[in-house]
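With one protein chain removed, the remaining protein chains of the complex are shown where they sit.
We call the chains A, B and C, going by the order they appear; numbering starts again at 1 in every chain.
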Amino acid sequence: MLLVQVMQGVMEGIFLFLIASGLTLIFGVSRIVNFAHGSFYMVGAFLTYQIYPWIAEGTALGFFVTIVICGLLVAALGLLFEVFLLRRVYHAEELMQLVLTLAAVLIIRDVTKFIWGLDDVSVSLPDALAGAAVIGGTYLPTYQLVMVGVGVVVLAAVWSFLKFTHAGIILRAATDDRGMVALLGTNQAHVFTSVFAIGCFLAGIAGGFAAAFESINYLLDTRVIVLAFIVVVIGGLGNFYGALYAALAVGILKALGLLFAPRLSMVIIFLLMAAVLLIRSLRRTTE
Amino acid sequence: MARGEGPPTESGSALQGRDAYSINWRLVAAVVLLQAILLVVSPPLLVFALIEVMIFALYASALNLLLSFSGMVSFGHAVYFGLGAYGLALSITHFDFPIALGIVAGPLVAAFFGLIYGILCVQLTAIYAAMLTLACAEVTYAVVFQWFDVTGGDSGISGHVPTMLGLAPYQFGLVVLCVVTVAILMLWRVVYSPLGLTIRAVGQNPARAAALGHGRKSIQLIAFVISAFFSGVAGTLFGIFHGNVFPDYVGVLFTVDGLLMVVLGGLYSFGAGIYGAIIYKLLDNLAAHYFQYWQLVVGVIIVVVVLVSPSGIAGLVRRIVDRFERRP
Amino acid sequence: MHRKKLLQISTVLVLAMGLGGAAQAADPIKIGYVGGISGPCGGLTHSAVKAMKIALEEINAAGGAAGRQIEVVWRDSKTKPDEGAKQTRDLILTEKVDVLTGVCSSSVFMAINPISKQYGVPLVSAISGTHKATVDFGHPFVFQTQPHTLMEGKALAEYAARQDWNNIVTMGLDYEWGRTTVKVFTEELAKLKPEVKISTQLWPRFGETNLTSYITAALAEEPDAIMGVLFGSGTNSLIKQGRSYGLLERTELLTFLSTESYMALGKDIPDGVHGWARGPFYALDSDKAKAFIAKYREAHDGEYPNDWGMLAYDAMHIIAGGIDAAGGAEPEKFRQALGSTTFDTMRGPLKMRMIDNTFNAPSYLGVTMMSDAYPFPTMSNVTVIPGDITLPSEDTVKALRAAAAK
Partner (left out) sequence: MTVNAISQPALKVRGLHKEFGRFVALDSVDLTVADGEIRAIIGPNGAGKTTLINVLSGQIVADRGSVEIAGRRLSRQHPHQVAKLGVGRTYQISSTLRRMTVFDNMLCAHNAVSGNWFSLRAGRLRAMEDAVLADLKTIELDGLANQVVDDISHGDRKRLEFGMVLATRPKVLLLDEPTAGMGLRERHELIDLVLAVTRERRLTLVFVEHDIDVVFKAAESITVMALGGVFAEGKPDEIAANSAVQDIYLGGNA
């Protein structure tokens, strides 16, 4: 029982990681806390609902193709948002940036309502992905295993991107020291824009996967953003790998929490977040 | 409309007129009188709207103390607003307080939680602190929402206090006017006093303030508790106004309302909360009345303000006043 | 002569009064609608608004109520209690409405309820399911036309007792509706069938849509059935995610399944789920229902009305019927009229009892099945649990009111 719940938690954690990874990448580079991340995720989910029937409904391949297309579309949307709006406030106060992303949440939500209406919609899981591997009475659903696989692929892709490519090295430099990017003579704006687009791409595909996993409506944005924030904060804002550990921890904590303290699982997770933040602050080196 | 409005600059330099640090009583009296007349002569519905604006003006002004002056961002300020209303309700329903005592208890409960959460939050700075305020708010919301036996869960608590204390709307409006005026004047006193100067120094540049001998944490904590207290006053009034309390009052929507009011009103000016509450509520009501996609309208206006006039309405007012003053 | 004159005068007076009455009759009766058109309730409410508009047309085409036309003023509560209260005051004070209706979430209902009481304007709830407004904090002018939480919990127990389920896991959303329904269900089931064991109670957080850990935790108890008190995306997620765990092969599932869930999930809802509903259009075969559904579909691109639309349509006809029977919208007469009339609704004849102004609205339970009739699955073998069985006893009502008044 315990083991089943832990495995359940791992699978949920990977899914959380998919959502949170983009958020943490964006913060790491541009120090923007993007409240609209959940909205981009929601747009990804609705686009998947819209586009899947046009591609090849019912097939697993069509499903994956759809998700990649939707990821790209969301990335394009994020790109526009970054270039036309966000870029203008990089030098303003933090609060202005936050409020701008909050405004984006309001706008995207109403546009979503306008296009796709108020009712729940849902994407049917392709049959090939709907089953489960049964090992000794324990069910390991194919779809969640696939998501674990996707999580690993994203992790590997981002890891090798950061490690091996020129752009990745600039990115790492940008995360560690933003002044350094300017010194390197790189066009900082390009770095910010591309990372924002990559973050939105990740949000978009996470939303696509969610569309087949749960039922989606215009409230999806706020439903997901708080949890994503918790993961990012526990992992260390801007820390890509930290987000993975945090996502797994939150997933497992949620799954085990309902065995031992069923009504307190969210409270426990928030307390974990508070504790992590405070413990980090105790390691004072600079004030 | 704006109450307690003096010179709207953050640096009310003493040299710019020896009275910059004192209250312009004539202006206050004029605004209060005008507001009182409005309350008495208006039809009930307008009175309700005025009451709502006054309560939110206080809430946003309290939040503004944090945002504009103390250098903190709170993503969970509705907690202190809502806890004011819950403090009132729970002290009556669970501790059998008389109503008068419950009204006092509301802001104190808010301030108490401001102290507890504040102690945690000031350990961190910038966005990290803001994230912790969010976590505190979510915990509070979860507890209030789920602790069904005590808080009534999502169907809240009602009937513990007569709506508007059983007064006629305009009478209650006058009560609110008095409380809000006094509270905003107190906030003014806080901002433009030695303590306020300290808070502003810490808020603008904690390193310089530390080199002057001010510890950031303790001073930000003071600001946090004061802000929580006055948010609690606003929340208590709101609880009496509606005669009820729901988890929504500590929820994220009220937090966002407050933030947007301050930004619309104009960061770094004392009047931000007052201007912001008036404009935001006006906008909110009008847009929602005529347009199903009112959030879109509000969102677009916020974008325009952030990009075009980051100093908000207060900045606009200041520019207009400056222009008039320059022209003899 | 003298008498004749007197007669003349009185005739004139009577005539004048009659004319006055006629002039009054020319004014429409105003109904104020407050509902969560935007905000979390938006998904439930839009069909209700459409349905009410159809009802309105029918009523006015048939000459209105009590000889007067009916006019509805629509207001959005944004699913926020304070906003709902504000709109309600506006409706009462500026629009001078005679009757209020709508109301989606229980917090908005609870916020509006005292205003209806204060101004003595009848409030007929069409959607919100909390019992607190009519029972605990009931007053003479608040009415409920759909089954409330206490009734539904009992209906579920009735249904569960008829199945051969001996080990049940409950899974209720962790808020008032979930907790009260599970509580009533558990208590009533213990009375009806004491041998049934509730092996565990799970409480998913409100708004939670990843229910997989709850599914595994529930299945670990090897229950005969899972009783889910979830709605909308909660129910949908449970069914979608349960599929991979062989949920339905391993146990039975009883959950709230309103029409929009069928429409959202389509064939993703497998056959054999026990569903419960408040106004399933496909299970109502009265002529009235058929006519309404046809009209609704015609007006809205072949879309089917959801449960909320069905409830709202009935509520509007009940209001009009009440006004008709009362000869106007005078609140006390309206109440008496509602209490003494049997309304012929799409859900069959409904009658209100005076103690808590609650209608004996039925609950519908059945088993899902895909058929050729609709592009989505529906419930078959629908069991109707009439409201007369599920309405709480008068003692219960009195006890709850006493507790609330304390």
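One rule holds for everything that comes next: a residue touches a chain if its C-beta (ideal position, glycine included) is under 8 Å from a C-beta of that chain, and two chains touch if they have at least 3 such contacts.
Every value quoted in this text rests on a predicted model; they were computed, and no experiment measured them.
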Residue of B:Ala201, B:Val233, B:Val252 or B:Ile274 touching the missing chain in the full complex: B:Ala201
Touching the absent chain when the full complex is considered, from B:Ile157, B:Ile222 or B:Val252: B:Ile222
Hidden-chain contact residue, picked from the options B:Tyr170, B:Phe224, B:Tyr268 or B:Tyr293: B:Tyr268
Residue numbers in subunit B that touch the chain omitted from display: 10-11, 13-16, 18, 21-22, 189-190, 192-195, 197-198, 200-201, 204-205, 207-216, 222, 268
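Methods note: only the chains that are shown with their structure count from here on.
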Overall pattern in which the protein chains touch one another (line/ring/star/complete/other): complete
Taking each chain's C-alpha mean as its centre, the one farthest from subunit B: C
Contact-richer chain pair (by C-beta pairs counted) among A-C and B-C: A-C
Whole-Å gap between the CA centroids of subunit A and subunit B: 33
Separation of subunit B from subunit C, taking each centre as the mean of its C-alpha atoms, in whole Å: 38
Where subunit C touches two or more other chains, by residue: 38, 174, 205
Contacts with 2+ other chains: residues of subunit B: 142, 146, 294-295
Interface residues, subunit A side, partner subunit B - complex: 31, 33, 85, 88-89, 92-96, 98-100, 102-107, 109-111, 113-114, 222, 226, 229-230, 233, 237, 263, 266-267, 270-271, 273-274, 277-278, 280-282, 287
List of subunit C residues in touch with subunit B within their complex: 37-38, 76, 78, 80-82, 85-86, 89-90, 93-94, 105-107, 109-111, 113-115, 118, 130, 132, 137, 174-177, 179, 205-206, 404
Interface residues, subunit B side, partner subunit A - complex: 67, 73, 120, 123-124, 126-128, 130-132, 134-136, 138-139, 142-143, 146, 206-207, 210, 216, 252, 256, 259-260, 263, 267, 293-296, 298-300, 302-303, 306-307, 310
